[in-house]
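Our next item is subunit A:
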Amino acid sequence: MMNSMNDLLEELKKLFGNFEVQEIDEREVKIDVESDKVVGILTTLKSKGYSHLSLLTCVDWINENKFELIYILYSWQNGCKFIVATWIERKNPKFVTVMNLWPVARFYEREIHEFFGVEFEGNDDMKPLILELWDDIPPLRKDFDPLEYSKKKFPGRQYDKDVIQEALIFRGDKNG
Partner candidate 1 sequence: MTIFKVAAVLLTGFFVGLTLEGIARKIIARVQRRYGPPWYQNFIDVFKALSKHGFSHGWIFDFGVLMALGGVIATLSFVPLGNLVAFPGLDNVFVVLYLFAVGALGMAMGMVGSGNPNASIGVARALTQMLGYEVPYLVSLAAIIFYYKTSSISNLMNLQADSWNLFKMPIGAAVAFISLMGMLGKKPFDTPIAPAEIASGPMVELSSKYMGLLMLMHTFSIFVEISLFVDIFLGGGSYLVFLLKFTVVWIIATLISAVLPRFRIEQVVKFYWRVPLGLAFLQAFFVLIGWVF
Partner candidate 2 sequence: MSYERTIWEKIADNLRSRSMWMLHYCTGCGAVELPPSMTSRFDMERLGMGPMATPRQADIFLITGYLSVKTLRRVIYTYEQMPDPKYVVGFGSCTINGGIYYDSYATINRVDYYIPVDLYIAGCMPRPEAIFEAFTELMRMIRKGEAIGWKKYKENYEWYKQNQLKSLGEVYVHDEFHE
């Protein structure tokens, strides 16, 4: 980890209390923070040179019943990356927008809303972005079954014979 990042971490800890730090690479560090501190930390990081929000994404941890929101910030001054992660409730997920910090977040948040169903308060633009005429629960949630959906919506080919078995026999993996 680079010195500047260490210093910055110290400063952040002073400001926002302790949080879990995970070093991924020499120039990459992931911090896990509580959800009410995220905006403050992001603001601080932005003022310290991490001005590029290169990604805002979400992970569905269905066993913990939580969503993990991940902000990846990049600094063009020293090429370092801060990954700020936070956990929100999976049931009725809500978070605040960072549109005022990065206007581009409007589209990231639209996408997350479309694929995970997370609401971002303050972002007025929650229309679907990528999918056209989607009619089911958000598709990247773990409780969504794509195969079932695919079968329901996109009929596959009906084969008379079990071709997979035949192919296996043909190849000699199985006796016919």
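Following the convention adopted for this analysis, contacts are C-beta pairs under 8 Å (C-beta built on N, C-alpha and C of every residue); 3 or more make two chains touch, one makes a residue touch a chain; residues count from 1.
How were these picked? Simply put, all candidates are chains of the complex that A comes from, given by their letters.
These figures come from a predicted structure and were not determined experimentally.
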item	value
Touch assignment for subunit A within the complex, options 1 or 2	2
Subunit A residues touching candidate 2 - in the complex, by the definition given at the top	127-128, 131-133, 135-136, 139, 144, 146-147, 149-150, 153-157
